[in-house]
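Every protein chain except one is present and positioned as in the full complex.
The letters A and B name the chains in turn, as written, and every chain counts its residues from 1.
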Amino acid sequence: MATMEMRKDLFADERDDNLNVIGKGVQRQDMPGHVTARTRFFDDHAFDGMLHLKVVRSPHHHARIRAIDTSAAERAPGVKRVLRGADVPVNKNTLLSLINFGKDDEPSLAVSKVSYKGEPVVAILADSEAQALAACKLVRIDYDPLPAVFDVEETLKPGAPVVNETYPGNYFEYHERFDHQKLRFGDVERGFAGADIVMEHRYQMSPIEHAPTETNGSIAAPEQNGRYLVHSCAQGLFFALGTTAKIVDVESNQLHFIGGTVGGGFGGKVDSLTEPLAVLGAMLTGRPVRFVLDREEEMLYGSPRGAERIYIKDGLMRDGRIVARHIRSYFDAGAYTRLSSYAAIKCTAHVPGPYWIPNVASDIYVSYTNRCPSTAMRGFGVTAVDFALEVQMDRLAEAANMDPMELRILNAYRDGDMKPHRRAAKNTALVECVQVAAEKANWPLSEQAKRASSLIGGGAGERSQIPATQLDARGQIGRPDSRNGPVTQVLPAGTSRIAPSKQPVMEGARDGRATPTQVPRYEPQRPAAPPPPPAYQPAPPPYQPASSYSPPPAPPAPPPPVAPAQPQHGAVRFSSVFGTRRR
Amino acid sequence: MAKLPLQFRLNGSDRATFVDPASNLLDTLRRGLGDFGPKYGCGQGTCGVCTVLVDGEPQLACLTLAVSCEGRQIETTSGMADGPNLHPLQDAFMDHFAAQCGFCTPGMLTAARALLAKNPQPSREEVVEAISGNICRCTGYEPIIAAILAAANAPGARRA
Partner (left out) sequence: MLDLRTCTSLSEAAGILSGDRQALLIGGGTLVMRDVNEGRLTEGTLVRVTDPAFRQMSTGGARIELGAGVTMAMVLANRELAFLHAAARAIGGPAVRTMATIGGNLFAAAPYGDFTVALLALDAQVVLQSGYGSGRAVPLEDFLSARERGGQGLVTAVQFARPQNPAEFHFRKISRVKPKGISLLSIATHLPLSGGRVAQPRVAYGAMAPTPIRARGVERALDGKPLDQSAIQAAKQAALEGCRPATDAIASEWYRREILPVHLGRLLAGEPR
């Protein structure tokens, strides 16, 4: 067994000494089941009279459906039912609609057009898998191919094919108004102007398939009292339950989901890819229905981690300090919205990386393309931008003729530093991580770098301040296309902008909508208190978008504690969808 | 199409069932006989989660024509423990955290069992080769290799 090293020299006050589990070997409760093959995964359940569901998928990336003929398939041996879009009670959904985020855009079975290769069009239920597969070949679908777009930037250009009619601009609309996620802190243009070196690079990442050893699937079976039992591989069981209840239009208490044992997920089992049709099939036939993706379907049509393209522009001083960073990124949602909309929020929350930079801007877009819809995967929204940021850091180190480890220590957040998201950094430990990594790798560090600490120097002077934010000629913050235009307004230091109204303030407006100009309103924000290390700084009040689903305004933050704060145990979480903080 | 009768020995017990002519052994074991030990992972011979022993040799149940198993000895992970007593490989997998989601585990155990039956003291390289047809997506292979090597040195490991 690998040994774990407990470093008591770092952050000793952060941790109890009487840890009962960490650092010790504890047998997992599911292990005996795993090694004896008695663990029951969703497919390890037997039902009499079970039907097997297979779907007919689009061979085109983008096509209008002229006609669907299922008559031969319906007559095929063993076929008990054929499902089409019209059979699905609520044939449009988006995953995050359960928390009122985004518009329903994805059909369970395509009706009038297909927007990616592999999109399900018809479902066949038969006595055996082989019969279902044979009947799939008998379905005739008449397609009229349409031009397709696969590039995250091409799709945003005027004249690009409309991938997803719900979002005719080919971008996800945040709060039904904004075409991207934006972050502004200070004035990046001024930062670049004053920098010794300005460097911009483009980074890109392809989609990544989770490839769990167990493919996505579920078994739905009629229970008594009009209920349906569902054995599911879902990573978020209640998410799958809610999504299924919505799509098949039943009360959620009619569904009895059993899960929790997942044969590898990594984010690829949050989409409810099979549960709704399996339950619908069980409702319409009165028989248990099994819907399992085969490996090829899993690889090609189970949602991947989305592709990303990232531009990073940095302003660097010769001494290695980064004084400005602008990040522009495009997430490939594929044809419909699964979780890419959330990925962009996570990405925005992550920039500019774990570094204190006085001027930061980011514009993160979610683009629709004629590719398989993308979803969650292990740190989605963060991993690709982290890759880009750290490659960029190495390039900056080279440009400054500086050791890359030292460059990171120099720029790393210290406790008490103000982040561009208007929250003070806390529990930062990058300095110590780099120091330990260098030590383990026998990487020489300067004495100064060795003496650095996350607890020293954070929040000093401007490092705790919210600087003034530049506004463009129309009083908006940092329209990408007018960033270099005349600046007429400056959001006063220490203030944060309140979204003016529910009226659309779409940027770009390539879908032909009006682009009203709103005069922003301001409200004074509590000046950030000076950092009191080692106590923890309570965050300033969060930015509150004035949208219909925002929670009531948070109460004013309590005054900073005078006594050293108790170490925090238990999760303090920032919900980036709602902008609230909760325990 | 008429179903075909099929008999074989599964984990020491005589079993009989009827199968479609082109049925694979995996569906026959799982759906026909209720042995859910072997899993479906790919149906194309790349993942190894359906590995079973046929007359002591490892085979992929998803690619094995069921009727080709007439009269043969099939062994799966479900029959690996001797009542309440785990096989040394099972003990070692538990001790070495050699499973995370557990989905590849039955196939890994079977591949390892085939190895130790023929080669009770394998080298690390031989262990790696023995599980080269089995994919794990969670834990990584190191704990699995460590578990198999440990089991090889444990008393009773030669029991196949």
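The rule we apply is simple: a residue touches a chain if its C-beta (ideal position, glycine included) is under 8 Å from a C-beta of that chain, and two chains touch if they have at least 3 such contacts.
All of these numbers come straight from a predicted model, not from anything done at the bench.
Trainee: In the whole complex, not just what's shown, which of B:Ser68, B:Asn85 or B:Asn153 touches the removed chain?
Mentor: B:Ser68
Trainee: Of the residues A:Leu133, A:Leu284 or A:Ile477, I need the one that contacts the missing chain.
Mentor: Hidden-chain contact among the options goes to A:Leu133.
Trainee: Out of A:Asp30, A:Glu154, A:Asp294 or A:Glu390, which touches the unshown chain?
Mentor: Selected residue, touching the omitted chain: A:Asp294.
Trainee: Which is it among B:Pro5, B:Gly45, B:Pro120 or B:Gly140 that touches the chain not included here?
Mentor: Final answer for the missing-chain contact: B:Gly45.
Trainee: For chain B, enumerate the residues touching the unshown chain of the complex.
Mentor: Residue positions of chain B that touch the missing chain: 1, 4, 20-22, 24, 43-45, 48, 51, 54, 57-60, 62-65, 67-68, 111, 114-115, 128-134.
Trainee: Touching the absent chain: which residues on chain A qualify?
Mentor: Touching the missing chain: residues 54, 77, 130-131, 133-134, 136-137, 294, 296.
Keep in mind that, in the parts below, only the chains that are shown with their structure count from here on.
Trainee: Would you tell me which residues of chain A are touching chain B in their complex?
Mentor: Interface residues on chain A, with respect to chain B: 1, 27-28, 30-41, 43-44, 46, 128-130, 210-215, 261-266, 292, 294-295.
Trainee: What residues of chain B sit close enough to touch chain A in their complex?
Mentor: 20, 22, 27, 30-31, 34, 36-37, 39-44, 46-47, 49, 76-78, 80-81, 86, 90, 93-97, 99, 101-106, 109, 135-138, 146
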